[in-house]
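Here the complex is missing one protein chain, while the rest keep their positions.
Per-chain residue numbering starts at 1, and chain names A and B are given in the order in which the chains are listed.
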Amino acid sequence: MDKPQQDSTDTIQKTVQPDGKVKNKGFRIDLFKLIPLTKKICQWRSLQFLLVFPTMVIFLVFLYSGLFGSTVGNRNIIVIFVWIFWWFLLITFMVPFASRIWCLVCPFPFFGEWFQRLAFIKVRVGKMLGMRNKMYGLNKRWPKFLSNIWLQNILFLGMCTFSAMLLTRPIVSVIALGGLFFIATVLSMIYRQRTFCMYLCPVGGFQGLYAMTSMLELRATDKEVCRKTCKTKNCLTGSEKGWGCPWFQYMGKMERNNYCGMCMECVKSCPNDNISLNVRPFCSDTLIKGYDEAWKSFIMLALAMVYSVTLLGPYGTIKDWANVAETRNWKGFGIYAAIIWFTALVAIPSVWALGAWLGKVLSGSDKVSTKEIFIRYSYMLVPLGLLAWIAFSFPLIMINGLYIVSIVSDPLGWGWNLVGTADIPWAPIFSEYTAHVQIPLLLLGLFYAIKRGYDISLSLYQDKAKAARSLIPLGVVCTVVVLAFLKLFTG
Amino acid sequence: MKLKLTVSCILIVLICAIIPPSFAGLSSSGEKKEFYITARQYAYEPGKISVNKGDEVHIKLASLDVIHGFFLEGYDIDAQIEPGVQKIKMRHPSQGREFTEVDEIVFTADRPGKFRFRCSHTCGTMHPFMQGEMLVNPNYPFLAGSGGTVGVFISALLTMFVLAKKDTSAAAEKELQHG
Partner (left out) sequence: MNFKERLATLSVIISVIAVPITIQWYHGNFVLGGFPEGTKVITLSAVAKGGAWTLDSVNGTNYWWKDFKPATINIEEGDKVVLRFVSTDVHHRFYCPELNIGPVEVEPGHIVTAEFEANKTGTYRYYCTAMCGDCHFYMQGWIVVTAKGQTPAEPEEIAVACTQHYEKPPENDMVTWGRYLYNKNACISCHGENGEGGVENPNYVKDEIPAHDTLAEKLWLKEKEHVDIFVEMLKSRVDFEDLEEKPDIPLFNLVTLQYTAAKDLIKNGKHCAKLDATGPEPPLQMLSWRAVLSDYDIDAIIAYLLTLYEWEDDEE
């Protein structure tokens, strides 16, 4: 159940800095210290290759299957393994428990990164662009005005508009995934490092946002060491032991999980042995920076709602709208797309803005602007959105779980029977208990939303009463959102 | 103080979760409810049916385009509907894979809550998302969940204002001592 765990003060140092940033709160357990072997593994140069290489091969099988395998979506490995199995693992386990660990094993930049490094395992030493590594390709800088996640937001929303096709037709999955793979490779030749992953990859966008909740983080063990002792900044610039951070992160300043791809290069390159792999409480990063990230949280929430209606709902007309490739009902699809884009980009943000403004009025203080409340409190939608997504994904796996089992035996739908499970009859797995799983998840989401919202409000206001009052309107919004999800899922 | 607050918060959530279900009475029970549901590529019509706990439910099925299935979760019912054929093939999945031919599906709605019936027979692209809903009232999980949600909000309010009050009284005391 959702026990409101009160922080016990002795284990938690809550540092509220003058500029309102909440830093390092809650306990941290350094896995590198706890189990020294983990550090050995992370420092092992072959680690990433040995993890990405199998995913790469599997990805090639997926693409081949999408092109030449069965046209029946639920009998083709690319559809079931990507959109059901991988998605479920990603949103339910990888992101909340291991941050952007997927970026470590993601096959998309496999060849792109190779073109930049001309190496799968070894490090090249050299001098260029202020780095201590030698890199190939054009190494251009990404334009400044695009150095945010707006493009990612728009691309993601665009891709999600076609989700009904993406989730059901192998060939559309091939086009989307193969396209992303291709774009990642080409962009890596033109732009520096993991530009694609940071600013374009649709998966990276929401992973970054929801990784803020993650119970795992890579951080500098002691930031003072970075600032005072370290002159070389090898985590950013690289060394003969490791590549400079492909994500342009400097460990002395990195405080959030958003743009850390967990590639472990800094563990290898840090000369001061100053990197920790920490286990930490759920929802430890609470700082949303800027409108782009705030909108990402709105978009994710809107999509969770729209998908709950379209994919898990009983409404045939909406399914027909979304499934335009078959129905050819472009007018209906237009309405559907308009609803998605309007909800994500206008409706939810407007409600949020209204709530932020009301919060400012209620707080009775002019110290904090509506804009700041709007952006900072949008973090509340991060735990809420993540848990709503998990609640949404559970039925997917309950319904389609046995397809996964049968596809293991017949990945392409060609009549194979590799391990003898190809012909087991389909049945949902305990799907009658969906509600019993979803309700606690949603309540937990609301609990964390309000709890972290309160933490944020305390960092903005000195006065606890003002802080509480400023939170009420957006707290109500979150409660209504959870009620809406409850109605959709169980009512 | 902290412990007291935590315990009272949990109590509030629990009480809020218990209240709505315990007030939900049965409007009727043991009635015979008849439904005629047609299946087409990727939806059922009507997509939502609602009965009361204890009702005897009769469902007639027909397909309008291709062969569809009708798997009612929680009630161990799976059917296959062929267009142009008036008999339904039905089975209880827990009792084996063999189908028997019936005119309609009959069962007693003895489990409250929301149960989905979904296509169990691959019927095209959107097949995995073809589903409808059967609501067996009173919907205890939903009522408890909504109550709990409101409970979380109320206990959050309570915590915040108790903490704020404690703060102001501490500040006032401080002022008194200084004064």
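Note that in this section a residue touches a chain if its C-beta (ideal position, glycine included) is under 8 Å from a C-beta of that chain, and two chains touch if they have at least 3 such contacts.
Fair warning: this is a prediction, and the values are worked out from it, not measured in the lab.
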Out of A:Ile35, A:Leu60 or A:Ala338, which is the one that touches the chain we can't see? A:Leu60
For the chain that's not shown, point to the residue among A:Gly204, A:Gly413, A:Pro428 or A:Gly491 touching it. A:Gly413
Looking at the whole complex, which of B:Asp65, B:Glu101 or B:Glu173 touches the chain that is not displayed? B:Asp65
Contacts of subunit B with the missing chain: which residues? 38, 62-67, 82-86, 121-125
Please give every residue of subunit A in contact with the chain that is not shown. 45-46, 49, 53, 56-57, 60-61, 64, 66-72, 74-75, 119-122, 169-171, 174, 325, 406, 410, 412-416, 422-423
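Assume only the chains that are shown with their structure count from here on.
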Quick one: which bits of subunit B touch subunit A in the complex? Just the residue numbers, please. 2-3, 5-6, 9-10, 13, 40-45, 47-48, 71, 73-74, 78, 93, 97, 111, 113-116, 118, 120, 122, 124-133, 139, 141-142, 144-146, 148-150, 152-153, 155-157, 159-161, 163-165, 167-168
Which positions of subunit A touch subunit B when the two form their complex? 1-6, 8, 72-75, 164-165, 167-169, 310-317, 319-320, 323, 325-326, 399-400, 403, 425-428, 431-432, 434-436, 439, 442-443, 446-447, 450-451, 454, 463-465, 467-468, 471-472, 475-476, 479, 482-483, 486-487, 490-491
